[in-house]
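Here the complex is missing one protein chain, while the rest keep their positions.
When the chains are written out, they are named A and B in that same order, and each has its own residue count from 1.
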Amino acid sequence: MLLNSVILILQETLEAALMISVLLAVNVRLQIKPIWIFCGVTLGIMGACIYAYHIEAVSEWLDGVGQEFINALLQIAIALCITLYIYWLFRFKGQTKQYDLDGRLVYSNQVQFVLLMICIIALGLTREGAEVLLYLGGFFPSSEQRFSMAAGSGIGFGIGLSSSIILYYALVNIPGPWRFRSAVILLALFAANMASQAALQLTQADWLPHTQALWDSSSLISERSVLGHLFYAIFGYEATPSAIQVGSYVAAIVLVGIAAKIGNRFSAGSKI
Amino acid sequence: MKSIRLFLIAVILATITLFNFIAALQGYRSSLLEAERLFDTQMMETAEFIADLYSENLLAPVDHAGNRVFQVWKNGELKAYSANAPIMAIAPLLPGFNFSNFDGYRWRTVARYDNQKQLWVLVAERTDRRYSLSENLILESFIPILMGLPVVGLLIWFIVSQGLKPLRTLADELGKKQPDDLSPLCFDAPKQELEQIVYSTNLLMGRLESSLNREKQFASDAAHELRTPISVLKVQLYNIAQLLPDEDSNLPELTETVDRLEHLVEQILVLYRTTPDQYSANFTRIDMGILTEEVLAQEYAQFEDKNQTLEFRGKPYVLSGDRFAITTLLQNLLSNASKYTPCGGHINVKVCDEQGDIVLTVEDSGPGIPLDEYQSVFERFYRSRGDRHNSGESGCGLGLAIVKHIVELHHAEITIAPSSFESGTAFRIRFPKQKTSMDT
Partner (left out) sequence: MCLFHKKDQIFILWVAFILSIHSGHLLAGTPVFEIEIKNHLFYPAEIEIPAGVKIKLRVKNLDPTPEEFESYELNREKVISGHSKATIFIGPLVPGQYPFFGEFYPKTAQGIVVVKE
């Protein structure tokens, strides 16, 4: 039971926690107050509660594949938000610094960053959080396994939180231009991960055709191992990915790359 | 990364948690596997035991309701079984371990063929029971890891805080320093990492102090050395004036310039003489009211020249101070007021008692000082509104710097505020009460 709780909680929290730590690290650069992250987290938890509460009704939608549809929708929305976020990041990369009356550094274009960040976190937590809530809710009445479940959840949550703290400080302490680059690369991987998961959901709902697995690396890194979960959370590792998943993964990275290019060009052109 | 301490605590704690938990998980996994093997061995032994016990006359179901079931099969016939077992074979008749679902539970099964008696013994155990039994055992070893974490967190907090203490002490030491305090840091046994900082800071302080001293010394020496030539110059100017005819109009201007030069040199000398750390003050009991009146009488000529109204209110108030210094202070304040107040203006001088402190106020109806210049006017050679002074008055910009020195010398405080006239400035000097024994 314990191991099971660990894996389930880890699977769901790691992704969100790593995403939040990357956004926090970018926020340091953009001078955005961390309070907005909590805004996103609160909204996400609320969303998760609503989703978990209505999961039964949602499942009935669209001939029994409503869940897949909603999940895919959330994931696509997250991928698009990240793409837009990266676009704005590049758009204002070369922006000259502005100061307010008190001499503090301000970016006049913080609004879209804050909004997109809240969207990414809230949408991500809605999907991941609903599963955790259902899991914990299902166990709450059985007192027999409460301790092992609580311990397992605690350990899973602890591993997720610790990894994200280490990632945050690693990102903040990277010297020079690589700090920005690594954050962007991680965000792009998240977007791609979301796109590939969305493709999987749509395959499961039979909205996308089934394609054979391109490779099988389960003997190398099992999806059940801690490393497998970590890789899954960071870049969407799958031991047996289907062609359509790999395709959407690559497509999302290309899309992010294009967004970055466009942002960069606008940024170079509009420097005043 | 705003705080080194937060960074250290967060990262150390996160690293420990991560590796602790992963290690615990690995331990859990291998313990669980070991427990499985243990249960399997037990089940196999039970199967052997049942085979040994079995005899042909035992046909009635054995009354047993635990979480273990057994069946004995011979030639496809159920020969013996525990009462809680179903009638169907609970596992395929293949030697070894397996899983099967029956009775609403998932069971771990073992099948053993006894060659001697030619029969199959099947034993099954509920998996959920097995897991909960072994898990309870393993969880005991988890409690210290989970409970220890807050303790580890507190310890790390304490250790990091302790480790950063010298840095904080150094920061405090630097923060406490007065701007003009250039004495070396008294920092006992600095840690290896801080040695260089303390050493370099002290070196810098020393160099700064000696260079500041040199500057003071130079200015005061230079001023002193300039006095004699200026006196000679003045005498010679007087002599030339006697010789030259009156029409030569350049001479009065020259005399005026030399007078200003003399004034400047005198002011510089007074400035450095009154520097609090150099002035050897001679504190006596002075009656502030009377002294102010005396100085007003001396300086009255300049007010009369500009047709300014001078008002004085004051009573005798005794304080301990340096007579020469206070006189200089009054002279500077009064001549400032007169200089920067237009002809026909008003000047108020007041000496009063406020909660035991003696307060001297000099107010004028001049143009006043802009708010943002309040701090700067006390700087040496600073003149309000640059050199384009609409008063057209000459001055060297040292008067208020001298006033400040004298105020500091008497541990008094000076404030600037708009005057009670329509425009103008009020200087207020508050001498603290009962500072009778004052030595610098």
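By definition in this document, contacts are C-beta pairs under 8 Å (C-beta built on N, C-alpha and C of every residue); 3 or more make two chains touch, one makes a residue touch a chain.
Values in this document were obtained by computation on a predicted structure and should not be read as measured data.
The chain that is not drawn here is touched, among residues A:Pro34, A:Gly137 or A:Gly257, by A:Gly137. When you scan A:Leu80, A:Ala151, A:Ala191 or A:Ile234 for touch with the missing chain, the hit is A:Leu80. In the full complex, the hidden chain is touched by chain B at residues 99, 101, 104-106, 127-128, 131. For chain A, the list of residues touching the undisplayed chain reads 1, 4, 8, 55-56, 59-60, 63-65, 67-68, 76, 80, 83-84, 87, 130-131, 134-135, 137-139, 200, 202-210, 212-213, 218, 223-224, 238-242, 245, 259, 262.
Basically, only the chains that are shown with their structure count from here on.
Chain A and chain B have centres, each the mean of its CA atoms, that are 37 Å apart. If you check the complex, the residues on chain B that touch chain A are 1, 7, 10-11, 13-15, 17-18, 21-22, 24-25, 28-29, 32, 131-132, 135, 138-139, 142, 146, 149. Within the complex, the chain A residues that touch chain B are 1-3, 6, 144-145, 147-148, 151, 154-155, 158-159, 161-163, 165-166, 169, 172-173, 226.
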